[in-house]
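Let's turn to chain A:
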Amino acid sequence: MNLYEFCYGILHWLVDLVNNLWYWLGDTLPWYFGDFFTAVGDFAASSGHLQFMTLLLESLVIIIVALINVLNFLWIFRKLSGRILDFYGPYYVGYRIGGWLQNLADGMKLFIKEIIVPAKADKTGFVLAPVIFVGSSLLILATIPLSENFGLSTSRDGGGVPAPALFALAMFAIAPFTILLAGWSSNNKYTLIGGMRSAAQMMSYEIPLILCVASVFLLAGSFDFVDIVAAQHDIWFAIPLFIGFIVFLVCLIAEVEIIPFDLPEAEAELVEGWTTEYGGMRFGLFYMTTAVRSYAGGALATALFLGGWQGPAIIPDEIWFLIKAYIVYVVFMWLTWSVPRVRIDQMLKLGWRRLLPLAMLNLLIAAALKTMGWF
Partner candidate 1 sequence: MSEGGRANSAGARDMETAPSRIDANPEDRVLRALAETFPKGVSDGEKVRPGLIRARVDRAELYSACRTLRDSLGFEHISMISAVEYDNRFEVVYHISSYGSRLVIELIASTPKDDPSVDSVSSIWGGANWQEREAYDLMGIVFKNHPKLERILLPKDVMYHPLRKDFKG
Partner candidate 2 sequence: MKDKGGATAGQALMFRSKDFLKWSDETMEYLLRKSPVGAGIDLVTKDFFNWATRNSLYFLHFGIMCCALEMAVASAPRFDQQRFGIIPRSSPRQCDILLVNGPVSKKLKPALRRLYDQMPEPKWVVAMGECAISGGPFYNSYSVVPGVDQFIPVDVYIPGCPARPEALIDGFLKLQKMIKENKKGLLTGR
């Protein structure tokens, strides 16, 4: 009983409930009014409409689950930094639940702040950048299933998204353009530099990322998450492709702009990087999206390398997936809070000179394993 059938069942019951109202109206009213209402009832009950509505309801459920996890990630971000840096982290906001409401308070406060668009800024670009940034990041979450039957791409018989893993990586790659757009459109010399640096950083770390993922596709033989996880049944891909796993994590850190590769945001001459001119809810969107992207990164890492929802059956599959994603995120945070920032040219050198050859080597290993026939 996967998510699609579950939503379909709910909607079916709901539509039947409403339809007998339409049909009752259709019978009682005179003919020219009645036909209109019966037509509405028939349309509601038609399979196309039902299918469309279930997809909507399904994606709503997935987005809500994702956002709850994102809020948890933000809470982990603040609480774990407290533990590592030897203070409490959020404590009095949401007193008995350990400060979990702090992120809610931050979000809602940003929600009601005055919206400022700088006078000389290019208005459309300024407004559009956060929208695309958030949109593309949330799309990544849509394609990653938490288990066989809890995911947008796995639930329909024909398979919703043709190649979900490729789609997720494509969505990951959209962010640099929006950051360039944001940096350029806020018409401030420093945000432009920040935008260019961030785009350079993400692009130079995109290629090793793709190579590592390619080695996973090579071993798993398909782009669908379900097949990839099934292929990891007896041994997780992290063990044979250990180099690939490490390169993947480092590229994810650069992709999500956390401390060691935090260049564009807190550089010497850029006060806040490309988000300097953004205030209010637009900054809120950017702030939340970094958490969404780190959750998506963690989920990708677990799905591709750590055998997604494989685990002893005592815990349901989805929970296994989330546990692994949280562990990956905690490792990110642990690294973030104990390492200083890298300089821009050292980072690019690391990207091109160290990670790319390692990713190539990893691809060779994957090819060798494949030809040996062990996978």
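One rule holds for everything that comes next: contacts are C-beta pairs under 8 Å (C-beta built on N, C-alpha and C of every residue); 3 or more make two chains touch, one makes a residue touch a chain; residues count from 1.
How these were chosen: all candidates are chains of the complex that A comes from, given by their letters.
Fair warning: this is a prediction, and the values are worked out from it, not measured in the lab.
Student: In the complex, what candidate makes contact with chain A, out of 1 or 2?
Tutor: It is 2 that touches chain A.
Student: Over in the complex, which chain A residues touch candidate 2? Could you list them?
Tutor: Interface residues on chain A, with respect to candidate 2: 78, 82, 85-93, 99, 101-102, 104-109, 111-116, 266, 271-272, 275-280, 283.
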